[in-house]
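To keep things clear, I will list the structure first and then write my remarks on it.
One protein chain omitted, others in place.
Chain lettering (A, B and C) follows the sequence in which the chains are written, and residue indices restart at 1 in each chain.
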């Protein structure tokens, strides 16, 4: 797992391997540390992730809530069919702004940041 | 697993995945079919193989014996450390002419075929 | 949903550390069936959810990891399907009182595990009652 803050406003977390109840503990902490700073926009790169289940969804949903509370947004990059399926059937794909590519996900966050008519659903509280 | 007869004199078998008691049954048959023809020289390509144990060694040793009975030779291409270790500690690496590259293994067989001073140990019976 | 025929049994400590082992073993068992790679991914999630539920819900917090009885997972690989049974000796629950999540967006995040199991598998049967442990039986058929 790598995590970095880019351009101050944007936190990027890149996950590899499997995200489950065991590895999830570290991911949850990483998100909390990122969001405790000024970062309100979160890009989660799952291109190299092989597995996700409800634990991972829960952590991402928590990150989304937090981001919006801070006036930001979350976006997820994910292409693998088995992960997309978990996002889709759980109904979280839209809420987490799951996109096929890094650039698309970044565009979602940038649009929201510019306060424009983002294609991101869900408003900041 | 792919198997083909090249240039009449040479049979080439390429293995992928794991070679154990289960998958070994097919490999044993393939070797027998190849050697039942005019082929007496056998090149076994293990570059894409991930696992071998005593079952695989036994089949290769059987192939070596058969090849030599028919005036031929066997050579094995294998680079992976975990497989090399099994060849080495079992003392079969020399007998099976285990080499790092396809070309080296082919050279062993070609030298033996030309009846020259091959670097292959073990004489045909 | 009868568990008969050849089976592979796995017993793991009640700890998140070992759920990945269940997925690996499943991969090996399912490779001997007609299930596709995508089918197997579905079963991986469903079985992990069942195990995570045992770890999260089957025991009171006082019982620490070592004192908890293990989780038993049995795979019955058949030609065209795999049956999986996940059994614990925990508190049990009343399956009728568990509401499936149709809205996982709200604050209530409960119910996602059983919901995913039901969506990802072809059949799910919950045998549980307060005080007598839980057995989840699930079947995945090979898609074609």
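Going forward, a contact is a pair of C-beta atoms (placed from the backbone, for glycine too) under 8 Å apart; a residue touches a chain by one contact, two chains touch by 3 or more.
Given the structure is predicted, the values throughout are model-derived calculations rather than measurements.
Enquirer: Identify the visible chains that the left-out chain touches across the whole complex.
Expert: Across all of the complex, the chain we cannot see touches B, C.
Enquirer: With the full complex in mind, choose from C:10, C:35 or C:116 the residue touching the hidden chain.
Expert: Within the whole complex, the residue contacting the unshown chain is C:10.
Enquirer: Of the residues listed, B:12, B:67, B:86 or B:109, which one is in contact with the missing chain?
Expert: Counting the whole complex, the residue in contact with the absent chain is B:86.
Enquirer: Mind listing the subunit B residues that contact the chain we can't see here?
Expert: With respect to the unshown chain, the touching residues of subunit B are 18, 20-22, 24-25, 51-55, 57-58, 61, 81-82, 85-86, 89-92, 95.
Enquirer: List every residue of subunit C that touches the chain not included in the displayed model.
Expert: Here the touching residues of subunit C are 6-13, 15, 17-18, 20-21, 23-25, 27-29, 31-32, 66, 70.
Just so it is clear, only the chains that are shown with their structure count from here on.
Enquirer: Go ahead and note the Å separation of the Cα centroids belonging to subunit B and subunit C.
Expert: Chain centroid spacing, subunit B to subunit C, equals 44 Å.
Enquirer: Let me have the rounded angstrom distance from the C-alpha centre of subunit A over to the C-alpha centre of subunit B, please.
Expert: A distance of 51 Å separates the two centres.
Enquirer: Taking each chain's centre as its mean C-alpha position, how far apart are subunit A and subunit C in Å?
Expert: Going by mean C-alpha positions, subunit A sits 27 Å from subunit C.
Enquirer: Two-or-more-chain contact residues of subunit B, please, as numbers and ranges.
Expert: Correct list: empty.
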